[in-house]
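There's a structure below that I have some questions on.
Missing here: one protein chain of the complex. Every other protein chain is in place.
Naming follows writing order (A, B and C), and every chain is counted from residue 1.
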Amino acid sequence: MALDSKTEFKYIGTRPDRPDGMDKVTGKARYGADAYAPGMLHGAVVRSPHAHAKIVKIDASKALAMKGVKAVVTRADFATDLEGEDWDLLENTIAGEKTLYDGHAVAAVAATSALIAKDAAKLVEVEYEILPCVTDVDAAMADGAPVIRDGAADHSVPEGLHPNVVRYTEFGRGDVEAGFAAADLVVERDFKTEAVHQGYIEPHACLANLGADGKGELWCCTQGHWFVRRMCTALLGLETTQLRVTASEIGGGFGGKTTVFIDPIALALSRAAGKPVKLVMSRSEVLKASGPTSSASMNVKMGMTKDGKLTAATAVFRMQGGAFPGAPMDMTTMLAFSCYDLDNVHHEGFDVMTNRPKQAAYRAPGAPMGAFAVESVMDELCQGLGLDPIDARLTNAVKEGTKSSFGPRYKAVGLIETLEAAKAHPHYSAPLAENTGRGIASGYWMNWGGETSTSLAIGEDGTVQVGVGTPDIGGSRASMALMAAETLGIPYENVRVDVVDTASLGVNEPSHGSRATYASGLAVIESAREAITKLSKRAADKWGIDAEAVEWRDGAAHPSGPNAGDFTPLSIADIAGEMGSTGGPITGHHDASPTGFGGSFGTHIVDVHVDPDTGKSTVVRYTVVQDAGKAIHPSYVEGQFQGGAAQGIGWALNEEYIYDDDGRLQNDVFLDYRIPVASDLPMIDTVIVEVPNPGHPYGVRGVGETGITPPLPAVACAISHAIGHRMTRLPISPPRVLRAIQGKGIS
Amino acid sequence: MTQVHVTTTVNGDEVEFLADPRETLLDCLRDKVGMTGAKEGCGTGDCGACSVTLDGRLVCSCLVLGVEAEGKDIGTIEGMADGDDLHPLQAKFIEYAALQCGICTPGILVATEALLKKSPDPSEEEVRYWLAGNLCRCTGYDKIIRAVLDTARDLREGV
Amino acid sequence: MVEVNLWSGLRRFADGQEAVEVEAKTVAEVLQKLVEAHPGLDPVIKAGVSVAVDGEIVQRALNHPVQPDSEVFLLQQFRGG
Partner (left out) sequence: MKYHTPATFEDAVGIAANATGVTRFLAGGTDVLVQLRADIVTPDDLIDVKHIPGVRDMTQNPDGSWTIGVAVAGAEMTENPALIADWPGVVEGMDLIGSTQVQGRATLTGNLCNGSPAGDAVPGMIAAGASVSVTGPDGSREVAVEDIPTGPGRTSLAKGEMVTAVHLPARGQNGGDAYLRFIPRTEMDIAVVGCAVNLRVDGDTITEARVALGAVAPTARLVEDAATALIGSKLDDAALEALAAAASAACNPIDDKRGTIEFRTHVAGVLAQRAAKIAYARARGEK
C-alpha cells in the first residue's frame, strides 16, 4: 500500500492521553495474574534442579494424597504425535525423557490454594540420572562436549561439526581478500556477549479453563494470543478454534511473550482437574525457565582506506539458543553490516545448542550482538585512521537503492538523516569531562508486516469502535485511535480501540517485529476507508446521487462538487443514527499480510564516565536519534527510543546470565540480575527523524526494536575511549574494566 | 492449616481476612481483599511493583506478612484518586506518557506520592534514588522522572 | 526468466550456482520452480525462507507478483521480537 500524498495531519503527530491511561494509573487495569474464576484452582510447577539429567521415575503419589490437591500432570498428559518446532515447543514446556536445563518443567500440580500447590509440588518425587552439561557456546562446539540431542541438526550443517551445531549459514559477495588488500587499515577482533533477559516486570501468568469436550478458554499475558492458541492447541491435541484466548493487559514483553511456557500446562491441569486453573510464574522461574536471549561468540574483520571507505568485511557469529535450535544467527548475520555499502562482504553463522532454556525473541533479536562487534571494529578503524566516526559512517552509509549486505536493495531509508542529525546535535560537540569517553554507533531493524486482521464498527451515535489483534504493550491503542480518527475525520476521543479475543477476528501475528503500529495501523486505516465507502453510499442513497459523487471529509459526507447537487453535508452521527433503517450496521474490516514495512535506522551518542580506581562506569549523557517514518504519537515513539536505550545500557554494563559449572543459574532474582534502576540512568534525549516509509499510507515505520541495537557498541566504545583499552566482552563489568585499566587483559 | 484472623484498614475502610502466616500482605490484598492494583514482579522486594504504605511508611507488600497487618493502616493505589478526581501525579503520568506497559505504574505512583509528602521540592537525583527500588523496564525512567518533578512543581505553585 | 539470488550457503544444493533463472510470475511459482530444478532446496524452502522482490521482503506472500526484470533474493526467515 502506497504512501498517501497527505502531508498535513489533524490528529496524527499530536499527543493525546492514551485510552487505557486512567485504568493503568488507578490500578484497575487487569494483567495476567489479575484474573479470578469461581472454583478456581492454583497451579505449581515441579522443575528440574539439574541442567542435564535423565528422568528415571516420577512418583506423584504423595502429592496426590495431600488434601486439596486435584491433579498432577506430566509429559504423558500432552500430545504424542508432534514433530519439528511443535515437538521442540512441547519438550521445552515439559520435559520428556531428559531435563535439558536448570528449571526445566517436569510435572505440575493443581490444588485449592497456591500454598497447597507449592507444598504438593515439593512432594512430587523425581528420580534423576545426572548427565554432563555445557552452557558456554564455544565449549558446546568443542570436541568432546556433552551432546544435548543427537540428530537435532538440519540440512544446513556441513559434516564434521559437533552435533550441538544444529543450523549453519554462510553468505556474502565480492572478493573479501582483495578488499582487505586494498585497505589502509584492517582491524580484526573477537567478541563475546552473555545471554540477557527481556526483564519484563510482569511474570508470565494465565487462567485456563479446558473441558473434557475439548472446548476451552485461556486468559494470559502475551504479545500474540493467536500464536498462543495455535501452540496450546497443538500441544494439547485440540482443534484450533475450540480454544478462545483473551490477551490480558501485558506487563512488558520485548519478544519474550511471543511464545508459551506455562499456558499449555495450565490447560492440561484444568482438563485433568475439571476446574479453572491459575498459574503464575515466580521471578526465579521467569529467569530460569522462560526465554532469555542467545549468547554469542563472534569474530569481525573490516578494512578501510585512509579516506574512510570500507573495502571489505567478514563476520563469524557462533550463537547458543539453549537446548533447542533457534538462536537468531540468521538475523545477526543479515543485519550485522546492514548500515554499510559493501562490495566485498562475507558472513558465517552457527546455531549451537547448550544446557540452557530455549532462547526467545528479545527486541531486535540477534541484531544487538552483531552491532556490538561490527560497530566496535568500525570505531577502532576510525580511531586508527584519525577519522570522525560520523563522517566515516556517512561515507559508507546505505541509502535508497543501495544493495544491502544481505542482498536486496533498500527502499527509502533514513540512516544518513540520523547520522546528520546526530552530528548536528549539541551532544556530539559538547566537551568531555575527565575519565569520560564518548561512543557513537548506528543500528538497524528491518521491521515486519505479518498476518493482520482488524475491524471497525460505527455506533448509533457516530462514535467508533475498533478491534485489533495486536496486544498493546506501549501505547498502540492510542496510535490506532489516532489513525482511525485521522482517516474518518472525527475526534480522537470518539474512537474506542480494544484488543479483542481470538474468537473476534482472523489470525493476527503477535505484537512483534515492530509491526503493530505499522501493520495493525495500516489495517485500521483500511477498515476506516471501507466504512467511509459504506457511509458515503448511505449519503448518496439518501441524496439520490451516485456514491462516486460523494466526498468524505471532516467526518461527514459532502457532495463532491457543484455538479453532484446542493445537499447539506451528513455527519457520521447523522448517518449512524439512521443506519438501522438504511441498510443495517456499518462496519469496516481488513485482512492482509502487508509487506511494505520499512526498516528503521538509528544513531546513538553516549558519554560514559569511568572511575579509574574501581572500574565503575556511569552513563552521564545519552542521545537517541532514530527514523520513525512518521511519528503517530510522538510521546510513545520517544518512549520506545528511551526504553530501547535503557535496555541496551543494561546489556552493555551489568546484565548477564551466570551459570556455575553444574549449569545452575546463579542469579535468578532481580537483586543479582541487575537491570538499570532509576538512579543508574541520565535523562535520555531523543530526536525523531521522519523519512516516510513508502509502504504505509501515513509513512509509518516500526520503531520498537532498533533502539536496543546501537547502545551495546556505543557504550562499549565510550568506555574504551575513557580508559584507552578496547572492550570486547559484555557485560563491561567493573572487574573487567579494572583489569583492562591495570593492563591485565579483559577475560 | 492454621489461619489467623486479621482486621486491618485499607484506604480508610476496615477489612477482615483469614491469612495463613506464610501469606504476604500482597497475597492477602490481591487474593482476599480483591485489590489487584499492587502487582507481584519479584516477590523479593527488588522491584517495587507491590508498593503500599503501612501506617504511612512506604513498604513492599511482598515483604510484609498478611498477619502483620493486624491493626495497621494500609494505603494502596486504589486509594490514591479521590473518587473520579485523579491525584495530580496520576494525571501527569498520563499526560507525559510516563507509562508504557503500566505494570510498574501503581507501585511508582504510591512511591512518588510518599516522596512528595516527605519532600515537596525534590531534586532529580533525589527522585531517582527514591525510586531506585521501583523497576521499570519500558521507559528508561526519563518521562517518569519528568512527570514527578513537574507534578511537584505544580503542587508547590498551587497549579 | 526471473533471476533468483540464493545465499551462498545454498550453492551446494543448486549445483554451485549463486543465482538460478526460473520462469515464474509469482513468489509461489519461484519457489516451486526452484525446487523442480534443484530438489536439494526442498528442505530449505520447507523449513522456511523469506523472499525479497525488488527490495520488498514479502516472506510467504505466495501470490506476490514477480516481473522478468525483478531482483529476487531468497533470504533466511525473519523473526522479530
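As a working rule, contacts are C-beta pairs under 8 Å (C-beta built on N, C-alpha and C of every residue); 3 or more make two chains touch, one makes a residue touch a chain.
No experiment lies behind these values; they were computed from the predicted model shown.
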| item | value |
| --- | --- |
| Chain not shown, its touching partners among those shown | A, B |
| Contacts of chain A with the absent chain, listed as residue ranges | 122, 282, 284, 613-616, 618, 653-654, 658, 666-667, 669-672, 674, 676-677, 679-680, 733-735, 738-739 |
| Positions on chain B where the hidden chain makes contact | 2, 4, 21-22, 24, 43-46, 48, 51, 54, 57-60, 62-65, 67-68, 111, 114-115, 129-134 |
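The rule we apply is simple: only the chains that are shown with their structure count from here on.
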| item | value |
| --- | --- |
| Chain contact topology (line, ring, star, complete or other) | line |
| Mean-CA-position distance for chain B and chain A (Å) | 29 |
| Centre distance in Å when chain B and chain C are each reduced to the mean of their C-alpha atoms | 55 |
| In chain B, residues with contacts to at least two other chains | none |
| Touching residues on chain A, where the partner in the complex is chain C | 154-156, 168-172, 198, 254-256, 258, 328, 330-331, 333-334, 360-366, 406-411, 445-449, 512-515, 593, 595-597, 695, 705 |
| Interfacial residue positions of chain B with respect to chain A in the complex | 20, 22-23, 27, 30-31, 35-44, 46-47, 49, 76-78, 80-81, 86, 90-91, 93-97, 99-106, 109, 124-125, 127-129, 131-146 |
| Contact set on chain C toward chain A in their complex | 5, 7-9, 43-44, 47, 52, 54-61, 64, 71, 73, 75-81 |
